[in-house]
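Dropping the structure in here first, questions after.
Missing here: one protein chain of the complex. Every other protein chain is in place.
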Amino acid sequence: MKLATKKAAPTRSTRASRNRGPSARELIFGDLWDYDPAPETADPKITSSYGLFINGKFAPARKGGTFASISPGNEKKLTDLALADASDVDAAYMAASKAYENVWSKLPGNERGKFLYRIARLLQDRAREFAVAESLDGGKPIKESRDFDVPSAAAHFFYHAGWADKLEHLAPGRQVAPHGVVGQVIPWNFPLLMLAWKLAPALAAGNCIVIKPAETTSITALKLCEIFQEAGLPPGVVNVVTGAGETGAAVMTHPLASKVAFTGSTEVGKAIMRALAGTGKKMTMELGGKAANIVFEDAPLGQAVEGIINGIFFNQGHVCCAGSRLLVQESIADEILTQLKLRMQSLRVGDPLDKNTDIGAINSKEQLSRIAGLVKSGVEEGADLYQTPCRLPSRGFYFPPSLFSKVTQSHRIAREEIFGPVLSILTFRTPDEAIEKANNTAYGLSAGVWTDKGSRILKMASQLKAGVVWANTYNKFDPASPFGGYKESGFGREGGRQGLLDYCKLS
Amino acid sequence: MTTRLPITKTPKCYVGGAFIRSESARTYPIHEGDFVAHIPQCTRKDVRNAVEAAAKAGPGWQKRSGYNRGQILYRLGEMLEARKAELSDAIALGSKKTDNPTKEVETTLDRILYYAGWTDKYEQLLGSVNPVAAPYFNFTVTEPTGICGVIAPDDSPLLALLSLILPIITSGNAVVALASETRPYPAILLGEILATSDLPGGTVNLLTGFRKEMLPTVATHEHVRGISAVVNPDERKLLHTAAADSVKRVHTLPSESPTDWLTQQSLQAIANFVEYKTVWHPIGA
Partner (left out) sequence: MTPRNRSLKRLLETHGTVDAVGIEERVAKFTTRSIKKTAKLWGLNRAVTMIDLTTLEGKDTPGKIASLCQKAISPHNLPNIPSVAAVCVYPNMVRHARRHVEGTCIRVASVATAFPSGQTAFKTRLEEVRTAVQDGADEIDMVINRGAFLSGDFACVQDEIAQVLAACGTSTLKVILETSELETYDNIRAASFLAMQVLRPNDFIKTSTGKTSSNATLANNQVMLEAIRDFYLETGTPISMKPAGGIRTAKQALHFLVAVKETLGDEWLNNTRYRFGASSLLNDLLRQLEKERTGVYQAPYTFSEADGAY
């Protein structure tokens, strides 16, 4: 036997020496066992150019304008997109209006529902392809697009499909009807999922749609149009126009839109509200946030740390409900900080298509510089910055996970929405102080509470001015669960019975 | 023998549970043939004060149980019933021939009872338990939006005013209301009635004066979170534009086309000024 070549099991004498003193209480997250690159190789089936999807067909913009869509992961061009101007948007609305009058409004609810079921199934069929396209186009890690965005998008179509023939149960004592044609503009953080959030309830309620995806992330929207064709969705029921702010303004202000829904920044949301003042159009606004995630000393700390990580680093922090303001009870602030720093070391930043990537690419160069600018302001205003020592890819837009401690309420990083992987830690001493700090913002989208005490959860949940409160969890979403904000985070809900009702006219 | 000269009443606005004259010390006269009274001509500072009063009273009003709010609204009905005749006379001031002040008062009374009955029930219809596809207990409850502005029309000066106010306070909001500019007298009486109901002072604040002086302040005041208004197209545009800056919830009815106030009551009117809050909690031992 060649025992000498075997790896020796440790002897007893070495054991005691491994007990190093308090000075050595470091955990080492090194490269002893490094994961090999594990790129997702499914073909995203992205064509070299995409037209506008109007009246069931892809067509170039009337004036022939195009713009390039690049991958934020490596800055390579993915495709050329058509740039829609007001005349294209008008054509889209005409198609939607015609489809509404002639086809969609005449279909019974159960028939509309069947189209939504079909769309859900077809999306599931092509789930991996869509996940890869989403990660390539938007920069989010493939494990999120694969395990969250795409399955959730399909779930939204499934959920709302079943509502299409049950609308009379939505509002007790009232008649419900579709608005007609709905205009929608969505952001770049969850391109396909936001599309599903917008389309599924609007279609279930019987509306026809003109929608504009964000200019940096339009590809999965256009791929979904292929699915509409595969599903046989009548032409004009959904029209997708691509472009930037001007296109979006044309979609929001078109006279044929009887209802508009917008998800994006509070600043743009206000501009849309001003532009639509006096027109009588119904609106749903899902705007920014600066959520407080509140951790009490009796919380299940292991899961709280995980929830804090998930709350701020999910989707690179490009989440309107991100738990960007961590409020920790003073007695456990040091412990939480230590644990967060440890946990951050095992976050893997890099290629969005690598299956082991936890944090992918920042969506665009502009967003990257905005994040960098706000982080700089945090340092300048005297907060303590911690960033994990990670190797970032040389090409593409990346930002290391960042954590600020010693932050006060007046710091810019504690007040402005950063929309990036940057956490600010503040402390509190009592529940009232936590509530006061949490509510001290014009936003009111979401909040988190971590405590083992049931009655305190309910008290906190009732006092927090936020449309979604996650207790002992964070960043959870479901088609059946209404989502939306208080105060300047917007109005109207998406998801559940309450969200669907916002796409119905009551009489 | 000389006839006894009656004591005339100085009309005052009802703000923060107290009766006030405008901070500007201005008034405007109303006539019904003859001179009737000098009405307080409130201005933006009075709006500001009223919002502060509403901010003070709102949290306490919200905290009361639905059952308690219902009893207080019912009490309001009792107080109003007792002053039916006086209210009828007030409504008659500046009324058209087709108006029926008595019917307006009676409908107002029924409306108060309608919303008094909703206070402890709307939640069960608007809220929900949501069946999410993960081991979480997920529910949606409503909460009042906060301080809401009411801008009342000139026709049906009592019924319309209360039809706008009642659904808002049913869910625990506080109100700053601009009464009819041309027919303010019922609002003056309403203030006195509110003061003798058990409604906490500051929950409903009633201002009289000129719309165009106060409407922009109501629209822009950041602490006003919702507005329920009967307005003309110009006012509507102004209101929505100004309200955009603080993302207010604005619900308007057109003043250019008549509203049938006899039928304006619904659950939806309550729903217009609530916020939906969804709470998640894991289910595990």
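Here the chain labels run A and B in written order, and each chain numbers its own residues starting at 1.
We take it that a residue touches a chain if its C-beta (ideal position, glycine included) is under 8 Å from a C-beta of that chain, and two chains touch if they have at least 3 such contacts.
Here the structure is a predicted model, which means the values were calculated and not measured.
Asks: In the complete assembly, which of A:Thr338, A:Ser369, A:Gln409 or A:Thr430 touches the absent chain?
Replies: Going through A:Thr338, A:Ser369, A:Gln409 or A:Thr430 one by one, A:Thr338 is the residue touching the chain not shown.
Asks: Kindly state which of the options A:Ala177, A:Leu301, A:Ala442 or A:Leu506 is in contact with the chain not pictured.
Replies: Going through A:Ala177, A:Leu301, A:Ala442 or A:Leu506 one by one, A:Leu301 is the residue touching the chain not shown.
Asks: Could I get the residues of chain B that touch the absent chain, sorted low to high?
Replies: 135-136, 282-285
Asks: For the chain that got dropped from the picture, name the residues of chain A it touches.
Replies: Where chain A meets the chain not shown: residues 1, 3, 6-10, 12, 14-16, 18-22, 24-25, 27-30, 32-38, 143, 147, 298-303, 306-307, 338, 342, 346, 355-356, 452, 472-473.
To be clear about the criterion, only the chains that are shown with their structure count from here on.
Asks: Go ahead and note the Å separation of the Cα centroids belonging to chain A and chain B.
Replies: 39
Asks: Sort out for me which residues of chain A touch chain B in the complex.
Replies: Listed in rising order, the residues are 155, 171-174, 266, 269-271, 273-274, 276-278, 280, 285, 287, 442, 457, 461-462, 466-473, 476, 478, 480-484, 486-491, 493, 496-498, 506.
Asks: Using the touch definition up top, name the residues of chain B that touch chain A in the complex.
Replies: 125-126, 128, 130-134, 136, 138, 140, 143, 222, 225, 233, 236-241, 243-247, 249, 266-268, 275-282
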